[in-house]
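One protein chain is absent from this view; the other protein chains keep their places.
In order of appearance the chains are A, B and C, and numbering begins at 1 in each one.
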């Protein structure tokens, strides 16, 4: 970094982005990275990306049909999530925000359990966080990054090798909690991978209005650990970078900040109208960089994937979609008593009273009808 | 900055500190900085440092005598504040935390008005912030940095050339508000100078436990503006660095983060017991780096200062101390009605009622006695 | 003029204030190009430019904290919190500075800031988008707390809040954004601190505010059909509180019910109930009964209807105080 009379200068921050695959799917030579992925791994990665996209589409469809209150589409970010998730061990924990469908599916969470959140069945989702090592969805921006930091610090204190993956967006980098989490994790050199999906927008706000930083990755320097920019639509690049970050974490070298440069091709949520703030060209440009197309071309060119396998995955994705529809369409609410059941380990007297009041009301409603 | 396979790496961050004066007071050649200070300026800087130290000592003394509830000594940080403050214009605004006595005195605030805060006469202090372009003291750590950012943004929107100086400590850099303020100011390229007095400790917590960042200055990169480390016990270095930051701000180039490396030689506050967490050697080392001694040696060696002038300043400082004692010792409380007067522009009915209640109580107390 | 929604009325109020005073600026997440997620700031950036309508980074403490700095410079910022549940990151700036700066500076530095917050439930939203957080502010001296229930009042109260020299937490009942009313675009005569009697009555005083006013209006009609005459008070402003209007009504009716969406325990209803009792115990023929949400985190959308006070819950309470 050049020093202007002793000043550190943002204009000298490297902005290069790690890429292994060109958009046409050809492997870039001499990147210094060599993914240690066998054929089965590569096909599994392909499979997760395709399944996630299909389940995601179903989320959007179901919202359009009135079956979900709202939905936050993932489309375009499959490589970032699957590449990163593939670098984790089963026992590692994932701390999602609200767009981590692909990561959730990699953790064997039924997408139905995610969509129930958006249906309004239950806040947080319906899965067991301990069974899946996948925290509940977290809507308040950046707050979950602190949970990941705390989890990582606890693992470190415990001498465990568990890694925590903190998922957040470009907009989230502006929140105080994102700052505090990276700072805490840095101080303890905790095994945390900070995984920022820079999809260029926070609802309508483009990155240029979110921060003047030359990259998001450079923010890591302020916390004393490395940061890296990776092409978020290149699943192999996302994998190798995450693998390095996970290795560092597991070996006790501390956190890494990954900035996966990608694009949110859908609306922020189904309630959003992106035509108000972004152009068609922008969208088209990123559609041309589709992560699944890119990876498929690579697999095809290398002769790794067969039409048969593609068909198998296509069939599986249809099954998932059908399963989602079957479970979500017309699903009833949870029984009302659950509202009182989980507030504390034991409901208080006042809560019990209120619960009785509700039953009386509900009985009254039934009498009327 | 070296890239390790595309990673930005904190181990390559420059940690050099800008210094113009050696501890023995000799000028370092070829620093690239040439302070544009005339003799009168140099003497004025000397004067402020000496007066601030004396007023500060009086704060500690008065607390020891039971005249103040608590006091947060400044000793050791005079150069950082006076050097920086001297680079500001009169119309620029200062946003202090609670240790900015020297800056306050440069703004012609009567130290008595500061000490009344510590006496418990009035929260915030007794001065008029608009008259002195000096915001009220701010105790919640880092919160005032956002006020400085907002002020700077407003000035920018207004096309004004006013600069906002945000004062905060090394510990404050951990708070979300410090992050958010630098990020906001960066986005608007607002005329804000972020002035961090890195005095090595946040109460008992040393910088090494506060952050793993190689420097505080490097945090600026994450907000897209320059950062700089300066010897905070070298008043000339503090001046030139602040001058550069103020110039950038005034010319519309945006914020700068200054890390003034110094030491809090006193306790955190008079309620604190530093023997629990720091060594005598550490203190001694920094006493040897005393900023006033260093600057005096320089002024003497250059033949700028006379014994007569020193005496004059010494006399003035005694007057100030006497003035402080005279005003503070035994000072009565503010009249109780003021508690109600300032809550809103107009007290509400309920407040008026409560005020009456209080008067009845006070009358009752008098009856009893 | 044709009937206008509350959302449009708020938009017009902002427009009015921005035209009337060039020191008024609007800031928040997505308030610019997008016009806010509820379109309350729709087209304002087009009309007034990026220097008057600021899309901020995603940081609520930053929004309120910089608004404070802007006010110190001399502006009159109107800050938007995108949803109730995202106000909490700004809590320190609100409680420790926004509420206290006037006092701390001995009245020399007032902060004429409005913090607009769409609040309350009933819109089928995901978590954190349906919070009734007014009680956090009514317990914080130095803040004014205002909440309209009709489009015309939304218009007036927002203009008056922006003109107010003190910080105002302006709570917008988001489930009522789309109710319509036919009214002149002129601030009405009611200042902040004055309640509105939405229905005169003699049997019971029903006290409420914001989103629950509508529910209570239905209760008034339903009760009237049963021959029960309810006096309906819409508080409009919780701080300052128009105790006079409340007490006059209770003196007349001898019975009172307070309704809000927030959980009952620790809610503002307790404050009103306690004040009524303290001020005029002897007029009361029955205890003041509170109607509100349960003491649970706001429920998922599919269960919010069992949580929110509805017509029946209000009428049950009215019955209870009548038949005490």
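Heads up, the rule we're going with is that contacts are C-beta pairs under 8 Å (C-beta built on N, C-alpha and C of every residue); 3 or more make two chains touch, one makes a residue touch a chain.
Keep in mind that what you see is a predicted model, and the values were worked out from it rather than measured.
**Student:** Which shown chains does the chain we cannot see touch?
**Tutor:** Answer for the hidden chain's contacts among shown chains: A, B, C.
**Student:** For the chain that's not shown, point to the residue among B:60, B:162 or B:210 touching it.
**Tutor:** The one listed residue touching the chain not shown is B:210.
**Student:** For a quick check of understanding: of A:164, A:242, A:257 or A:305, which residue touches the chain that isn't displayed?
**Tutor:** A:164
**Student:** Out of C:250, C:296 or C:315, which residue would touch the omitted chain in the full complex?
**Tutor:** The one listed residue touching the chain not shown is C:296.
**Student:** Using the definition of touch stated at the top, determine which of A:18, A:68 or A:187 touches the missing chain.
**Tutor:** Of all options in A:18, A:68 or A:187, contact with the hidden chain holds for A:187.
**Student:** Touch as defined at the start, partner being the missing chain; which of B:53, B:99 or B:119 qualifies?
**Tutor:** B:119
**Student:** Which candidate, B:57, B:70 or B:253, sits in contact with the chain we can't see?
**Tutor:** The single option touching the absent chain is B:70.
**Student:** Mind listing the chain A residues that contact the chain we can't see here?
**Tutor:** Within chain A, the residues that touch the unshown chain are 93, 95, 122-124, 126, 128-130, 135-136, 138, 140, 143, 146-155, 157-158, 162, 164, 176-177, 180-181, 183-184, 187, 338, 341-345, 348-350.
**Student:** Against the chain that's been left off, what residues of chain B make contact? List them.
**Tutor:** 69-70, 98, 117-124, 139-141, 171-172, 174-177, 202-205, 209-211, 271-273, 276-277, 333-334, 336, 339-340, 343, 348, 350-351, 354-355, 358, 361-362, 364-365
**Student:** For chain C, which residues touch the unseen chain?
**Tutor:** 61, 85, 88-89, 91-92, 95-96, 99-100, 103-104, 127-128, 135-136, 138-142, 239, 241, 262-263, 265-271, 273-275, 277-278, 281, 284, 286-290, 294-297, 324
One rule holds for everything that comes next: only the chains that are shown with their structure count from here on.
**Student:** Taking each chain's centre as the mean of its C-alpha atoms, which one ends up farthest from the centre of chain A?
**Tutor:** So the farthest one, by centre of C-alpha atoms, is B.
**Student:** With chain centres defined as C-alpha means, what is the inter-centre distance between chain A and chain C in Å?
**Tutor:** The mean C-alpha positions of chain A and chain C differ by 36 Å.
**Student:** Centroid of chain B to centroid of chain C, CA atoms only: how many Å?
**Tutor:** 40
**Student:** What parts of chain B, by residue number, touch at least two of the other chains?
**Tutor:** Counting only residues that touch two or more other chains, chain B contributes 176-177, 180, 183, 187.
**Student:** Can you pull out the residues of chain C that are in contact with at least two other chains?
**Tutor:** 57, 59, 61-62, 89
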